[in-house]
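All protein chains but one are shown in place.
What follows is subunit A.
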């Protein structure tokens, strides 16, 4: 008999007052009993609408059925057939706009907590699971993967499972891409990323850190070295700024820089040397998930006031509802319908405030969202000593500028064939933010997956020739 509760079983969380002072994970995860109970809410619809909403088509009702039976090992194995990184996607996926929004239970009440169940299964497996899959036999065919973020890891993993001799090239000193430099510890503990990466390396995938493709080695050289295909998952790159006066003052960060200092370089831990400004009051400009991450990090670093300044209203904010909710709970203050006009100097080159102007919503613009319009004469100064610009990024030029034959669109994103993820250069594939511009972890994973499939098909056909 199905559990007919109209609401999701809540997941335990750290108290906001406590967690806004630490970097421990906010959401604590279901216990086994909770998972079994929530799994009982799934109706196992025949047409499984949820599966179609998942960018990597996780066999959702099947794994949930195993959770309901208490067979967590089997549940993991089902998830793992289509998703190599469930502990990560279970935490950072926007399930509410993917699988869960299509759940039949959501029509009357809340959908099944698919994301929480995925996370539970992955966490259970990490602690109790038994490895069944043997190391695949190598077919000796070399494939290079550029970047070890979600796209690259997924592509490498899928090709590794098929026996390819995969090498991942990573520019940083740690694997994980945005999962380690961008998403904070309190949303995605780095031990989890490390564990998932190790799982992929255990399959025989090789990892070369500190190697910048486009600089240390070019893509043409990879082909000369015998790689039969290259997947580019180099991620988003250059941070955008507003172009207002004062953006080069000391105390103005891009969200990329701020988050990298905190997450990858561990500025929040005493034993690390990385410096970060000890801010009194911080303005984060932007309304996406990255802005929420930056704001919540700033609070944890010790700022008394952290403001999110966003030019539209909450309804238009691109951040997930859950992130906005968590940020609010932790005391982040929202200045919606406000736009910065200049950053003020203290006369010695540091930030002494940020002038904003109030906005109101006018007619819808090209994005379909109502266009914010300045309210004349409404300027005011926000008292801050730090500004974090979280306005998105543009793709990194290092690869396209050193690889002949790679076409990009006017935004600088690599142009790919949608089904195969092959670029305009034969045998070079791409996916993730390098193709889409800043998007989600799971979309990058989906792209990595599609590319792996296409690479396998192309290389298999080549062998038969």
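Definition applied: a residue touches a chain if its C-beta (ideal position, glycine included) is under 8 Å from a C-beta of that chain, and two chains touch if they have at least 3 such contacts; residues count from 1.
As a working rule, contacts and distances are computed from a predicted model.
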Determine which name in "Peptide ABC transporter substrate-binding protein", "Oligopeptide transport system permease protein OppC", "Dihydroorotate dehydrogenase electron transfer subunit" or "Cytochrome d ubiquinol oxidase subunit II" the UniProt entry assigns to the undisplayed chain of the complex. "Dihydroorotate dehydrogenase electron transfer subunit"
With respect to the chain omitted from the figure, which of A:17, A:32, A:209 or A:415 is a touching residue? A:209
In the whole complex, not just what's shown, which of A:237, A:318 or A:331 touches the removed chain? A:237
Residue of A:271, A:363 or A:419 touching the missing chain in the full complex: A:271
Subunit A residues that touch the omitted chain in the full complex: 171-173, 181, 209-212, 215-217, 237-239, 241, 243, 247-251, 253-254, 256-257, 260-261, 265-266, 271-275, 277-278, 348-350, 393, 396-398
